[in-house]
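One chain of protein is taken out of this complex; the other chains stay put.
Chains: A, B and C, in written order; residue numbering restarts at 1 for each.
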Amino acid sequence: MKNRTDLALESSEFVNGKELGGVRKKEKRSDKTLVTEIEIISDEASKRIGKPKGRYVTVEMTELSCDSELVDDRLFSLKAELERLIPGGDGAVLVAGIGNEEITPDALGPECMKSVFPTRHIDSQLASDIGFDGLRPVCALATGVLGQTGIETGEIIKSVVDSVKPVAVILVDALASSSLKRLGKTVQITDAGITPGSGVGNARKEISERTLGVPVIAIGVPTVVDADTISSGEEADSGDMMVTPREIDVIIHRAARLVALALNCALQPEIDPEILLSVV
Amino acid sequence: MKNRTDLALESSEFVNGKELGGVRKKEKRSDKTLVTEIEIISDEASKRIGKPKGRYVTVEMTELSCDSELVDDRLFSLKAELERLIPGGDGAVLVAGIGNEEITPDALGPECMKSVFPTRHIDSQLASDIGFDGLRPVCALATGVLGQTGIETGEIIKSVVDSVKPVAVILVDALASSSLKRLGKTVQITDAGITPGSGVGNARKEISERTLGVPVIAIGVPTVVDADTISSGEEADSGDMMVTPREIDVIIHRAARLVALALNCALQPEIDPEILLSVV
Amino acid sequence: MKNRTDLALESSEFVNGKELGGVRKKEKRSDKTLVTEIEIISDEASKRIGKPKGRYVTVEMTELSCDSELVDDRLFSLKAELERLIPGGDGAVLVAGIGNEEITPDALGPECMKSVFPTRHIDSQLASDIGFDGLRPVCALATGVLGQTGIETGEIIKSVVDSVKPVAVILVDALASSSLKRLGKTVQITDAGITPGSGVGNARKEISERTLGVPVIAIGVPTVVDADTISSGEEADSGDMMVTPREIDVIIHRAARLVALALNCALQPEIDPEILLSVV
Partner (left out) sequence: MKNRTDLALESSEFVNGKELGGVRKKEKRSDKTLVTEIEIISDEASKRIGKPKGRYVTVEMTELSCDSELVDDRLFSLKAELERLIPGGDGAVLVAGIGNEEITPDALGPECMKSVFPTRHIDSQLASDIGFDGLRPVCALATGVLGQTGIETGEIIKSVVDSVKPVAVILVDALASSSLKRLGKTVQITDAGITPGSGVGNARKEISERTLGVPVIAIGVPTVVDADTISSGEEADSGDMMVTPREIDVIIHRAARLVALALNCALQPEIDPEILLSVV
């Protein structure tokens, strides 16, 4: 495929015009967001689109929130979509930030972990005493990448899952898009799992319900367009190049905060978002 | 004990004057280092000194190396002591950087992981092709701290040990000293394991050969003196205060680089230190 | 004086018990702040207290604001005190962040400059078009320190003042306190100018209305206690040591944001604080 993308929304558009059997698509619009849900049902559609079967919810925003405007329509839209995909109840949840914090456009996952509210170590009596009744146990782990650790991301997560025994795993990762205009403004949520590094040409082991044994929800924000998606007309090794907005550092920071707060709200529905915002 | 310290060298000095039964002590001096090995043999000595039984090697330097002077006597002295404690052979080794990278004096462990050379994922044929014959498999993991992850440091390490099955675990951590003059200039290496957070008053679960099932080597550099070790004469909550050198950011960076390079050299004895220095 | 401090509030307390001729002192209390204004009137009082003549307003808070709670009583209290000291009107103002951004407790000034809203380059027609009528021209400069630049802080500021010709200069700097309990929770505002480095034992050239020719307002937050203020009982070079809270990185970030937003509000009284918060 010429136009490499991690967004099912884009992949499915490339096969547009053809009969889209095996795919269901729904749209809903709020004040500042457009939410599109694509469900890939048949093996044939999965193969044609190049994505595993499952649900892919894409939340497109006019622009990303900033620190002082986190609590608005964008947050509540993301929260609502997350709540639909994350198993409810009070079972422990493991959130894993994937990616390399030393490469700015890949740092979304680790940066997001700085604002996810870990609660598994908070004694329930203590939680109750400080007015946090019914706190759901949450773990937050920045996994690093294979080149930093020597361990596959999926292997680290599997190890911790075996020990922590969460009822669901949530992955946060930076994505590649084929479109400049979606960078930093779109969030994809899927229950189909991911294959880290597949977005940048080097596929690692799949991380999914199939490999971990519990539901896996992956949240991603596109932060780069591969340079060879754009025709460079040059014989250089553009495979190591990326196209990214000039203000990428700010975008990563804002997207990481937004995703983290939406997660905190979806995981702790009984606590006021403003209070969650103040603890992380 | 009034003078809280993570250094066995200091703890054993506090009981000085008394009979030091159950403790062996040796010193050797090189150009820029003084190496003291203390072995706590008896349960009674362990209790009196307040440290688990085991070997504690303290490498004291006149000053820490800088980037342009890494390969000298200090490095080789550290390397030699590490080689004596780390099991030899070609079995996999897991290096874990402990501590909070967002609190400067506690960031030694995570900072060090940036320069440890992970090799477990490098195919031996590829390694051989690029002249790295006999590369020992090494993993490097920054574990985060309980308040960031919701998971005990020891639990994360145990999980990964169960999966990676290393022949030894090496921990890197910042320590507290009771002496201002040792900050940033001393490295302690021990086979007695550690209890993360014990140095700052909140003990977590022990991480040791007993809990992990493989030899555990802990490497630490003192970066703070607790404010209540120094008599503050004030009724404030000095327990949350620390005394640290003004240039702590530089010290952490240099100490992390030095420890990482010494580890890389000790773990890959067949590779030239200058080459190891250029790959991380 | 044994207890070194940059806070006039503390200096004047040390001479307590004696007759405090030449000093006026007023207190007012709000919900979350205690504001004390000390005016040193006579040369004799100046000499006795060890501070230049002038007004020193100290705003003490129960705790520093966090990102999600910036707009409250603490902000408005700071804003009100700043408005009393900063010359009104629409003349240009130069804000200078003093200190070394690579030494965490000294990074308050440079960190604060990241959130001060510079406006001098914004065309008034453009400002009006986007609803920012009556924007006062503001410049924001992180000066670095002598060891980084080879130029005295005061010389850089004087150079820029000669070119920009502001009606007032505002300095933001980290201070030393003699009390652990004031670190990160107190803001001092003074019209008496400062002598950079005097707080850490190496006095540089004075920066004041006398040397710059326009009113100089200095804003400072204590972030360290000198280690020799606390009796260390050790012969080490504690002059290079400091006592600082463990969470100093967070404190610097919050204090810098609070001071910056209070400045933005005081300098642009016609613009809604919430909007100012969203532009920086």
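Please note the rule applied: a residue touches a chain if its C-beta (ideal position, glycine included) is under 8 Å from a C-beta of that chain, and two chains touch if they have at least 3 such contacts.
Computed from a predicted structure; not experimentally measured.
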Of the candidates A:129, A:162 or A:240, the residue in contact with the absent chain is A:240
Out of A:180, A:214 or A:280, only one touches the absent chain, namely A:180
Hidden partner sits against chain C at residues 102, 113-114, 118-122, 137-142, 144, 146-152, 155-156, 158-160, 162-164
The missing chain sits against chain A at residues 102-104, 106, 179-181, 183, 200, 225, 227, 230-234, 236-238, 240-250
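In the analysis below, only the chains that are shown with their structure count from here on.
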For copies chain A and chain B, the superposing rotation on Cα atoms, rounded to the nearest 5 degrees, equals 180
Chain B to chain C, mean C-alpha position gap in Å, rounds to 39
In whole angstrom, the CA-centroid distance of chain A from chain B equals 35
For chain A, residue numbers touching 2 or more other chains are none
